[in-house]
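All protein chains but one are shown in place.
For clarity, chains are labelled A, B and C in written order, and residue numbers in each chain start from 1.
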Amino acid sequence: MFDVTRYAKAADSIIEAGRFLYQRGWSPATSSNYSARLDEQHIAITVSGRHKGDLGSGDVMVVDLAGNPVQSSSRSSAETRLHTVLYELFPEVGAVVHTHSVKATVLSRLVSAGHSLILEGYELQKAFSGVDTHESTLTIPVFNNSQDIDALAEKTKQWFASHPGQPGYLIRGHGLYTWGETMKDCLRHVEAFEFLFECELEAMRVRP
Amino acid sequence: MFDVTRYAKAADSIIEAGRFLYQRGWSPATSSNYSARLDEQHIAITVSGRHKGDLGSGDVMVVDLAGNPVQSSSRSSAETRLHTVLYELFPEVGAVVHTHSVKATVLSRLVSAGHSLILEGYELQKAFSGVDTHESTLTIPVFNNSQDIDALAEKTKQWFASHPGQPGYLIRGHGLYTWGETMKDCLRHVEAFEFLFECELEAMRVRP
Amino acid sequence: MFDVTRYAKAADSIIEAGRFLYQRGWSPATSSNYSARLDEQHIAITVSGRHKGDLGSGDVMVVDLAGNPVQSSSRSSAETRLHTVLYELFPEVGAVVHTHSVKATVLSRLVSAGHSLILEGYELQKAFSGVDTHESTLTIPVFNNSQDIDALAEKTKQWFASHPGQPGYLIRGHGLYTWGETMKDCLRHVEAFEFLFECELEAMRVRP
Partner (left out) sequence: MFDVTRYAKAADSIIEAGRFLYQRGWSPATSSNYSARLDEQHIAITVSGRHKGDLGSGDVMVVDLAGNPVQSSSRSSAETRLHTVLYELFPEVGAVVHTHSVKATVLSRLVSAGHSLILEGYELQKAFSGVDTHESTLTIPVFNNSQDIDALAEKTKQWFASHPGQPGYLIRGHGLYTWGETMKDCLRHVEAFEFLFECELEAMRVRP
């Protein structure tokens, strides 16, 4: 059993996040999924296949950390397990956002298999929780895309269990996952990632 | 004779589509045309030469599938026949949208004569109706532009008669045609195409 | 003496044009100037140095075709003479718009001295009044920038006297001039030019 007021607040934060992320062009064509924690066992998460710029109260449901619907006959995002492993791994995480931007998609296809995207020397790295200098290095792993979500979820869980300080990851040709203590932190992370992705791509566009 | 209420609803969907597509920059300078099916014999379609971001009730008319105006003295888009062949070919199609974006224009000029644009490895391919994995391959034919619309319409009809599963086509230096069961599906397809076009162009911009 | 109602309508069309052009990013930082014809001897034109996204009734004045203020103590744009030569040359012209976009600026610096920008093979060329096929060729001359506006105005007048069918010109490192029978035509021309400039630049960005 989950607290209904917590669900209502989590759903509101997800609906508002969708408006922001769709309007920025980071969740086009019914792609993406978002979640927010209710308690140790439950999260609110978007129902599969909805238009993210126009979410309503029927588009957010509750699942437990195994990904099973709770008090709902809707079907949650096919990628629900990618969200729940993060809540399992990090008790302080309160929100997870997955977006599908052009920049994340293109960059993720440029990084070779087995390599990570390295971000360094940017003042904006300080936008990530826990980072207080541009002299830090961020390592953003790129996982191969797969329709076998359980296997992919397991890979991400293992990677972040040994790299808990890194703020997100990419799936090749697919998009970005990032998280935070609150939805507000989470959206700041998305905004910082998109800024840094654009910087990286722009540097490649103008490279002599 | 067509059902007037169906016409009114189709016209509303076209007017709203125009606001969306113009605002995105995909229907500039009175370009583009949109249609929606009324029944087996009739479609609603934009009147020639109107500003697509500011369509009103006088800017959508009815034609039969041969392209003749019905109960109207207006002139429909010069490209009406490109719409009607799709309704003839695919009984399930309810809406057809033709847009003129920079990306569609530039990409269509980069593909060599007789070749198609190939899209593969993108999660967002799943935004197209009937596609359920990023491991699919989309083949988007590029037809040479022509002011002889009947001849061009016949070419597109023949191509799609033998490739019914593909979601759209380009005309060189001109723009995109795509369709769907509903106008909502159709707009999701436009949004997915524009995303994928931008990914393809961005990959070329940063290519070493 | 000019008709006051014509002035009021012309001023409204200029104020509205400014909101549109500033919002698109084509008239940044108090740059640009716009005019509309009142009669054979008078035009309404923007006062020098105003923010184009926020024009008010005090920001549009009247000048005669020699560029002298009429019933006003304001100072019109330093480039007033570039407007008036077009009204002198083309009796059917009702509006002239000068914009400062990044694309016009960059493209104009890429064209060699003494050369023109050539646009061909684009369906969107049909957005220009009098063009009815993508098989046309548009020749857009690029004049060197100068703070000697009278000399520059004379050069443009001579060029267009012998090329009356071309829809606009560029000043190097500076911007675009275009015109039309009405302000609506004029803004459609700006939109078409910006589309075509972006196509040309994008083709250069992705060129192998």
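Following the convention adopted for this analysis, a residue touches a chain if its C-beta (ideal position, glycine included) is under 8 Å from a C-beta of that chain, and two chains touch if they have at least 3 such contacts.
These figures come from a predicted structure and were not determined experimentally.
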item	value
Contact list for the unshown chain, restricted to visible chains	A, C
Which of A:K9, A:K157 or A:R188 contacts the chain that the document leaves out	A:R188
Touching the absent chain when the full complex is considered, from C:Q41, C:S74, C:T105 or C:T139	C:T105
Sole residue of C:M1, C:A29 or C:A113 that reaches the chain not shown, by the stated touch rule	C:A29
For chain A, residues in touch with the removed chain	121-124, 126-127, 133-135, 188-189, 191-192, 194-195, 198-199, 202-203, 205-206, 208
Chain C residues touching the omitted chain (full complex)	28-31, 100, 102-103, 105-106, 109-110, 145, 147, 171-175, 201, 204-205, 207
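Basically, only the chains that are shown with their structure count from here on.
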item	value
Contact graph of the chains (line, ring, star, complete, other)	line
Most centrally placed chain - per-chain CA mean versus overall CA mean	B
C-alpha-based rotation, chain A on chain B, 0 to 180 degrees, nearest 5	90
Geometric centre distance via CA averages, chain B-chain A, whole Å	32
Between chain A and chain C, centroid-to-centroid distance (C-alpha), Å	46
Multi-chain contact residues (two or more partners), chain C	205
